[in-house]
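Please read through the structure below; I'll follow up with questions.
Complex shown without one protein chain; remaining protein chains in place.
Chain nomenclature is as follows: A and B, assigned in order of appearance, with residue numbering initiated at 1 for each chain independently.
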Amino acid sequence: MIPYQMPSLGADMESGFLREWKVKPGDTVKRGDIIAEVETQKGIIDIEVFDDGIIGELLIKVDDKVPVGTLMTHILTKDEAAAGIKPEKLTVQQAATAVSPPPVQRHIKASPLARKIAEEKGIDLASVKGTGPDGAITREDVERTTQKTVPAERSVSENVRMAVAAAMSKSNREIPHYYLDTTVDMTKSLTWMAEANKKLPLQERLLPVVLILKAAALACREVPDLNAWWENGPVKKDHVNIGFVVSLRSGGLMVPSINDADQKSLAQLMVALNDVIPRARAMKLKSSELVQTTLTVTSLGEGAVESVYGVIYPPQVAILGFGGIHEAPWAENGMLDVRKVMTITLAADHRATDGQTGNRFLLAINKNLQQPEKL
Amino acid sequence: MTEDQIKSVVFRLLKTVAPDTDPTQLKPGDNIRQSLSIDSFDYLQFIVGLDKELGIQTPEEDYGKIGTLKELVEYVSSRRPLAK
Partner (left out) sequence: MTRLTYREALKQGLREALQSSDKVFLLGEDVGRYGGSFAVSKGLLQEFGPDRIMDVPLSESGFTGAGIGAALGGMRPIVEIMTVNFSLLAMDQIVNNAATLLHMSGGQLNVPLVIRMSCGIGRQLAAQHSHSWEPLFAHIPGLKVVSAGTHEDARKMIMAALLDPNPVILFEYTAMMNLEADMEDPLPAVDLSKAKLRKSGKDLSLITYGSGVYKCLHAAGELAKEGMEVEVLDLRSLRPIDTEAIVASVRKTHRALMVDDAWQSVSISSEVSARIMENCFYELDAPVQRLNGLEVPMPYPKHLEDAAIVQPSQIVNKVRQMLG
């Protein structure tokens, strides 16, 4: 019997709302199957199971707020399911109490009950005026605030904005960034791509972004230090899962991960993008596309400004920025020419790596882009 | 196919890739991608859509010829005779 707990869908996630169970007790599931929809600040996310087996009793009701780590159900083996093993209710309570104490907010005088309610309803106690003894905030004060704020519940796009705000603030607060940039000649890559596209049906045409993604993914293999997480120390990752920044037309952004991007062909990458970008825009991503990212890439595309310096998404240790491809004078072998060029920037965590690592990484990407046929 | 018919298909396709915009407000000389902030990915979806709806295969080297609404309508009518 394997416990299935509310996964953390990002370093900043504390809880999510269960919106739909996609399974019922007794259903057979395989690793990777989607079992529920959870609404987080990043929209509705399909959550997957990590084990094969049979779904046990569903311990959480739809629309409940579920703190990360709360037991949601069990994955049973065939024998266990046949034997009719029912997970004990007790474990639910244990899981709930294990996470229930709200974080202490210092310097604000509020009763434990007021804190608990504020935490549940997502109210910042700093914005509540206390009327209790010594001006302490009481339950009544919080509830008065709730009544005022409830009608103005945040829209999904506002939630996305707040999630981006929280993650970026944390990053800037905690991560000492260092920055490198280089401009590369894109002529070879673009020429090669144009030739390749002539032979491809319209639907399979490549975009420059897949070349960029592949070049970055291969560079991750060559310089693994940047394909890592900071978890009380640098931890290199075995898989190369490239997070691709998709800006939402309503503002905010989503960063779905193209998992094992280094193993995928350009055509496969294009298929992956065709699949994931519309879902990112609709905020319908799977948990495995959000929580395993090892390096983020932001690409401005054609017609955009020349360079973009990213803010690292924790716990990753680097973010690559690809500027707009544009024509520029290019000096080579003592000759001046006009070429299509692109500026690549790297923002990296100085706790995890130093400038020399970043230098090798950018050089590796440039080398890969000069050999498009090998991508 | 009349100019209006072409426009109506184009507007519908643009609306699909950029649902929050109003393509009918485009002036003939406006650059479509810049005006509606359509990225390369969405633009490719638009080109695929043109093919599906009108049977027009736009090679990559022609992208430069269809920047504005006016250019696009002309490009489509040249590839697809007005009268059926």
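Just so it is clear, a contact is a pair of C-beta atoms (placed from the backbone, for glycine too) under 8 Å apart; a residue touches a chain by one contact, two chains touch by 3 or more.
As the structure is a prediction and not an experimental result, all values here were calculated from the model.
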Quiz item: Considering the full assembly, with which of the depicted chains is the omitted chain in contact?
Solution: A
Quiz item: Per the definition of touch given earlier, which of A:45, A:58 or A:114 contacts the omitted chain?
Solution: A:114
Exercise. Just name the one of A:132, A:234 or A:324 that touches the chain not displayed here.
Key: A:132
Self-check item: Where the unshown chain meets chain A, residue by residue
Solution: 100-102, 111-116, 131-133, 136, 138-140
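Note that in this section only the chains that are shown with their structure count from here on.
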Quiz item: Can you give the whole-Å distance between the Cα centres of chain A and chain B?
Solution: 33
Practice problem: Please give the residue numbers of chain A that touch chain B in the complex, ascending. | Solution: 194, 197-198, 202-203, 205, 207-209, 249-250, 273, 277, 301-303
Exercise. Show which residues of chain B lie in contact with chain A when the two form their complex.
Key: 18-20, 33-34, 37, 39-41, 44, 47-48, 51, 57-61
